[in-house]
Structures are given as C-alpha cells and as structure tokens.
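To start, the structure under review is shown below, and the notes come after it.
Shown here: the complex without one of its protein chains, the others still in place.
Take a look at subunit A:
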Amino acid sequence: MGRGGVYPRPLITRCKRHPKEKSLSQVKENRTRGEIRPVLAQRYADGWGVGAKRGRLQPSASPPFAATRRQVSVEKPMSQYPERLILNVGPQHPSTHGVLRVVVELEGEVVVRCTPDIGYLHRGIEKLMEARTYQQCLPLTDRIDYLAGSANNLGFVLAVEKLLGVEVPPRARYIRVIIAEMTRIASHLFWLGTHAHDLGAMTPLFYAFREREQLMDLFEAVAGGRLFPCYFRIGGLARDLPDGWTTEVREFCRTFPDKMKDYETLLTRNPIWIRRTRDVGVLTVDEVLDYGLSGPVARGSGIAWDVRRADPYCGYEEFDFVVPVGQNGDTYDRYLVRLEEMRQSCRIIEQALDRLPEGDIAVDDPTITYPKKTDVYTRIESLIQHFLLVEEGIRVPEGEVFHHTEAPKGELAFFIVSDGTSRPFRVRARTPSFVNLQVLSKLAEGRLLADLIALIGTIDIVLADVDR
C-alpha cells in the first residue's frame, strides 16, 4: 500500500458560515438583530457589567497606545530600532499554556510586534493515522486537544460514521451528547482557572479544578481514563454506562450552577478583573470572519456561529439551549460567553439524561462492531468476526468526508480520505486552537506585555491542539 503522497486539494481551514447567513452583511445584521443571544443581552440590560457603559454596541476602536502603534513598521530591520527589546516568551513560560513560543518586540512594555512560533508539540498525529486502522486512530485523537479528549473522539468518530453511512442507536447518541457536553464544561473550567491565574487571581483556579475533578471522576467511572477517556467507538460506544452514573451526573448538574457563583463572585464584578479584560483584545465581526475564528472567540464578537446549532449533529437540534454571544468582542465578553456556555451545557446534559432511552449502545453490524466477548469464546463466526475486526479493521468505503463539530475551543473538523481499505489514506484535523491562535499577533500589537498574557488566555489554546 503506497502511502505518504500529498493530497493535492486545498484543505478546508476556513470556518463555514451558517447556511442562512449567505453574506457578510447578513451576518452583521443577525448580530445586531440579536437573535440568539437573549441571555447576555438581558444581563447587560440589568447592569450586569458596570453601569450604563455596558450598553454600547461598538467596541472602542483606539488602542491605548495609538501613537506607538503607528510606528510599527514590519519592513524596517531591527537595527533601526536600537531601543527595542526582543523578548522570547516561551516555549518554557508559565503563561503560554504549553510550549508556545512568542517572539515579542518590546518598546518599553508595549508590544510592537509579536510572532507566535509553534511546532514544539508536533507529534504528526495526522501522519501517524495513515498507518493505523480507524479504531487505532481513536486514541490518537484524544491527544489532539488533551483537555477535551472526548470532543476530539466525537469529531473523528462522526466523520468515519458519515463515510460508513451508519447511524448509531439513540442511546449511544444521547450518551455521546452527555459526555461531549461534560467535556466542554471540563475544558472551560480549565480555561477559567488558568486564564484567571494568568491575570494574577489565584483562587478561581482551585475552585474550577474542584468541579473539574468531579467530571474527571465521572469520566474515569465510565471509561477508565480521565484526560483520555476514549470512550466512543466507531459505530457506538465502548461499553454501557455503569450503574448509578446518571444519578451522579444529575447531582453534578444540580449543584454546578451554584458553584459557578463562586467564580463569578471572585471575578465577574471585580473591578480589577474588569479593567484587565474590558476592551482588551477586541475582535470585530470582520476580523473574526477574515481569520476564520470559531468557538467562543467568534461568539464573543457577536457571531452566533455554533456548529451544534448551525449544522446539528448527534441530534443537537432536539435540545433546548441558548448560544450565548458577546457584544464588544473583548476578553471580558469571551469570559462571559464561556461561563454561560457552561450553564447551557448543564442544561443540555439534563435534557439528555431526561430523554436517555434504553437500548443498544452500538450499531448492529458485524463489520463495524465487535461481537460480545461470550460469543467470541463460544461461536466460530463471532471469533472470525472479532479476528477480522482486530487484524484488518473496519473497511471504510472509498471516498472523502468532511465533518465538523463544536469542540469546546471552537470548530473541530476532520477531513478524511479513504481508499477503501481499513486505514485512512489521509486525515486532516482542522483544530480550533491552530486557527484561533493566528489572531494573537494582531491582537497583541500596540498592547502591553501584560495584555499579551491575557490574550493568550482568552484565545484558549492548547498547544497539542495547535501542533497536533
């Protein structure tokens, strides 16, 4: 099998627009109309932020160091600016969320230019997948965004299932939704803790990790792994839920909104927090679209682009949830958006638990699903089936597929090319962190060094997700 050829087509890296939103102007119109963001809008109206200032729609255009910003000239060599200092932030730095290296040119403390340098955590996951069967690819996807293992599993599994043309049973679908939303909460909690810690607030980190720990325990109970559950399988799930698991999840969802008040009392109306995040890293709608940003980073700017709503998968259209959107597109708005998303995820989990049906957890197809272990020991057909699935893997029909999902950090898409064998010919993961990181240098120019740290936090990157 000859592998390793470069697939000639350009790969999709830009975020797709909502089918209803045909043009940019329509996106803007939707944004100002405020269709799907009643929650935050209501909050602003109630004076959730600080006073009447909160009501303005336009982000302030002038950065605090406009004069410095004008001096930026990328063409001129460094020797013309002897007063500039080049600072290497990272790859070993407490606040770069992994091994990101940012080469920062400073004038005093003002960032004149900053260049992210990535690749320190490149493991070649996409290439590794070409030599593995589809089932063996699954544990690799866990490691793409190690804070949201199940979300990556889901994206890959759904893409392969799309190519196979199978639909998982309802019980498996609901459980997938529950796990995916729990992953979203866990990822956002981690973001909250580290982001607050980057800005000097120590305590939210520990509060957030208290809840995250509960989620990790729940993952462990269901799958054995905590960071890397690898619970989903092509065609279903690895195993059914353990007894009493749903009760514990319900208990978590019941208590979680109260616990979120702990974070909110520490941060949301804290004047220093507001000053550190308000009007820092403002992204306009155009910028979001130009850079192809997605996830909370895009929604913070008022673009209600959520794949769960825009192009539903896993039956998300059945659930009642709000896609929270910000107004100013600054760091504070993205903070509020992520907090609200955690609450909404809780609502989705509760609805999924209410409707969780009994039944199979995987498709009944011997070419996809493993047979029961008891059958393997007693029946020759099952033994052969098991042998073939392990030795050869799932044969996926020839073709190519693109499937996108809403991972916690943004739009995660898998593009798989199959040549009809049991190993993918080419896999491309469009990971949200990689795309979202591109905007960092634009945001940081003309801001202070301290803002750069806040900006790295607000984009919510995981370097494993950037480098793959």
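For the reader, a short list of remarks on this structure follows.
In the analysis below, a contact is a pair of C-beta atoms (placed from the backbone, for glycine too) under 8 Å apart; a residue touches a chain by one contact, two chains touch by 3 or more; residues count from 1.
Basically, contacts and distances are computed from a predicted model.
A chain of this complex does not appear here, and its UniProt-recorded name among "ABC transporter domain-containing protein", "Carbamoyltransferase", "Electron transfer flavoprotein subunit beta" or "NADH-quinone oxidoreductase subunit H" is "NADH-quinone oxidoreductase subunit H".
The residue touching the chain not shown here, chosen from A:A131, A:I272 or A:V390, is A:I272. For the options A:E109, A:E251 or A:E317, the residue in contact with the chain missing from this view is A:E109. Summary of contacts with the chain left out: across A:D145, A:E161 or A:D198, the touching residue is A:D198. Screening A:Y207, A:F228, A:Y316 or A:F425 against the full complex identifies A:Y207 as the residue touching the chain left out.
Contacts to the hidden chain, counted on subunit A, fall at residues 64, 85, 87, 93-95, 106, 108-109, 196-203, 205-207, 210, 266-267, 270, 272-273, 275-276, 448-451, 453.
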